[in-house]
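Sharing a structure with you now.
Every protein chain of the complex appears in place save one, which is left out.
Let's look at chain A:
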Amino acid sequence: MTVIDNGERRRGSDARPVISDLIDEATVESIAQEAWISLVGEDEVLVPLPGEPVTDPVSSWVDVVGPWTGSVVLTTGRRTAEELTRALLREHSPEVLEDEDVVDAFGEIANVVGGNVKAALPGSSGLSLPDVGEAPALRNPADLCRIELQWRGEPLSISVQGALPALPAVS
C-alpha cells in the first residue's frame, strides 16, 4: 500500500489552540474583579454589562508568549483611564495627572490582569512588560475572548486575543 504524505496529519498535530479552548469569559471576569478590588478599591466593582461605545479610547496590554501567544488588552476612554489612575494612587495622586502617571497605572492594571490570565493558561508562558496606547490589531477573530464591563458607569473591555494569523484551513 502506498501512503501519500500530504501533510494533513502534521497540520492536525501542530494545530495551535485558540483562546476559547483554554479560558472562558467567566474566568477573565473573575480575574478582573479580583484585580479591581485589590488595586482600585475594596468597594469598586466591575458591572458585567456593555456600555456605550468608548470615545477617545486608550488601551493597555501585555503580551503572553507560550503554547498560546497573544495579548491581554484593556480598553476604556482616556478620562476613565485617568480616573482609574487616581483611584489606584489614592492619596498619592497628584493634583494634575501627567500622561506618564496614566501610562504607569493603567499599564500596571494590564500587567496584573494579564499575569493572572497567563497563569490560568496551560503550560509555561512568558509575559511582556505592559504597553499603553492604541490596541494591537485583532489578528484572528476566532482567537478572541472578550468581555465588556462598566466601571463607575463607564465602558471598559478586556480582550484576550491571539497574535498569530489564522492557520490555513485543514481540508
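Basically, contacts are C-beta pairs under 8 Å (C-beta built on N, C-alpha and C of every residue); 3 or more make two chains touch, one makes a residue touch a chain; residues count from 1.
In this section, contacts and distances are computed from a predicted model.
*Asks:* Can you tell which of "Two-component system, chemotaxis family, response regulator CheY", "ABC transporter permease", "Heme exporter protein D" or "Iron-containing redox enzyme" UniProt lists for the chain that's not drawn?
*Replies:* Checked against "Two-component system, chemotaxis family, response regulator CheY", "ABC transporter permease", "Heme exporter protein D" or "Iron-containing redox enzyme": the hidden chain maps to "Two-component system, chemotaxis family, response regulator CheY".
*Asks:* Of the listed residues A:Gly70, A:Gly114 or A:Pro155, which contacts the missing chain in the full complex?
*Replies:* Residue touching the chain left out of view: A:Gly114.
*Asks:* Which chain A residues would touch the chain omitted from the figure, given the whole complex?
*Replies:* Residues of chain A in touch with the missing chain: 34-35, 37-39, 85, 88-92, 101, 104-105, 107-108, 111-112, 114-116, 118-119, 124-125, 127-129.
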